[in-house]
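Before any comments, here is the structure.
All protein chains but one are shown at their positions in the complex.
Order as written gives the chain letters A and B; numbering starts at 1 within each chain.
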Amino acid sequence: MVWQLAGSLGVVDPYFVGSPAGAAREALRLGVEGKIWVDVLATMRAMAIGLGLALVLGVPLSILLGRWRPGWTVAELPMVILNATPTVALVPPIILIVGIGPASKIVLAFIGAFIPIVFTGRAGAAGVPDAYLRAARVYGARRIDLLLKVVVPYSLLAVLTGVRLGVGRALTAVLVGELYATQRGLGLWLTQAQVGMNADLLLFVTFFVASVGVALIAGLSVVDRSFAAWRS
Amino acid sequence: MARISVRHVSMAFQAHTAARHLVLSDVTLQVEDGEFLTIVGPSGCGKTTLLNLIAGLLRQDQGAIDVDGRPVTGPGPARAVVFQEAALLPWRTVLRNVELGLEMQHKYARPEVAERARHFVLLVGLGDFAGHYPHQLSGGMRQRVNLARALVAEPDVLLMDEPFASLDAYTREAMGYELLRIWQATRKTVVFVTHSADEAILLSDRIIAMGTAPGRILEELKVELPRPRSLEIRALPRFTELGLEIRALLARGMGSGLAPDGAEDQPKAARTC
Partner (left out) sequence: MAKLIRTVILLRLTGLVAPLALWQFLSWIGILHPVFAPPPTKVLIRALLLPGEAASHFAITLGEIAVALILGSVGGVAIGVVLAQASRIDSVLGPVIWFVYAAPVVAFTTFFVVFLGVGPAVPVSLGVLSGIVFVIASTRDGVRQIGDELIKVGRVFGASRSELALRIIVPAAIPMIMAGMRVGVGRMLVGVIVGEFFASGGGLGFLIIKYGYELDMERVYAAVVWIVLVSLALNGVFGRVERIFDAWRTH
């Protein structure tokens, strides 16, 4: 709003800064022409596969580490170090090793999501209230029953939080990867907007990409909240 | 033959200061079939420990515990426990939580398990809430689910550990009458643990009073009040007599001059006694 006003009043030269109205025009053009959706899909596909792999590998691992103390004693230090590693720092090495293309993006998304998922999932699995386990044992649960009927459902609630944390890291890593190696994807648009010297486009693309991330987090927050009642 | 037989059971806990004190000292008691037995005593007298031993959740240091002639070696649905905290799985509905009591015994197929669970959900008066989740229920309702789950498991004996302790006084009393109603319908052998003398008298056929340091049985009292029990029995002189007797016993068993009335001053769920 303030921006639009500033542009119209000539306080700021709209050619250089771009304006929300201009951005909206660009949005319409791109949306109708459909060119941007290909790239949205490219990014999202890498994210989905990477996230999926992170869940498939991460959930069992987090439950194992959560219920088997010696395993966590061994794994804790390396995991803490991995967690402290900004995933983006790994983008260039990974793209160099795996090569340009969707494979490296999937790897990046995987790494970004895997670590938070394992951290929170493990804490969840380790923190299953004794009361639930005791109750299940009274009614005849064997170890496998305890695992499947109590530990796993309880941990999944924790994993959800991990996914919410991991999605941001994964998306950032993937976008950086796309910027770094100008691959097909939303990152490509960020670069093109810069090169094209089209301020409106830049404005639009910036907020569009940002919104994609926001939408993901928002969606997960909604899911998270609907399960929150169970947590208490 | 008694359904539950506890003979010369002793148990010590090692406190952090490495000073050992006996939680239970030479406890012997029998529970007959279909009897409602209450163990009453202040915190620290070992009553919850005793219940956990009968349930098989703990192992005694000395002595023998048999249920139906067989020694207790571990927890199992034959000795279903109604815990003080309902411990309902929050991701399951009321019905599914009750089913948990039966589904791991692999005695019946899934549809039949659901049928039986539904029967007990109705019995405890939660027919309208079968599809609700635990977080949507009040404390009293959760304990009813807890009870239904215990009953559906077809236990030989029902063990209840201060199940109403976290409820307010009026809900607690109402739940007591509810429990009796349900018990009349199923006639299970029940061992009930409480620190409230009044609750014990209201509910049981027989009361065992325990003392602390060491945890031991002080005395057994028969409750010859007519059944079915209702609000009016509180007016009977025998009710008051028993109340005084129990309080006096417990006071002596604690080594203090004051009679502890469990209902007001004992902190809830703080001690595993």
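By our rule, contacts are C-beta pairs under 8 Å (C-beta built on N, C-alpha and C of every residue); 3 or more make two chains touch, one makes a residue touch a chain.
Computed from a predicted model, the values in this text were never measured in an experiment.
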Neighbouring displayed chains - absent chain, whole complex: A
Option from A:60, A:86, A:101 or A:127 whose C-beta touches the chain left out: A:86
Chain not shown, touching residues in subunit A: 70, 73-78, 81, 84-93, 96-97, 168, 171-172, 175-176, 179-180, 190-191, 193-194, 199, 202-203, 205-207, 209-214, 216-218
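By definition in this document, only the chains that are shown with their structure count from here on.
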Centre-of-Cα separation between subunit B and subunit A, whole angstrom: 49
Contacting residues of subunit B [partner subunit A, same complex]: 55, 57, 75-77, 79-81, 83, 85, 87, 89-91, 100-102, 104-105, 133, 135-136, 149, 153
Residues of subunit A defined as touching subunit B within the complex: 129, 131-132, 134-142, 145, 149-150, 153-154, 157, 229-232
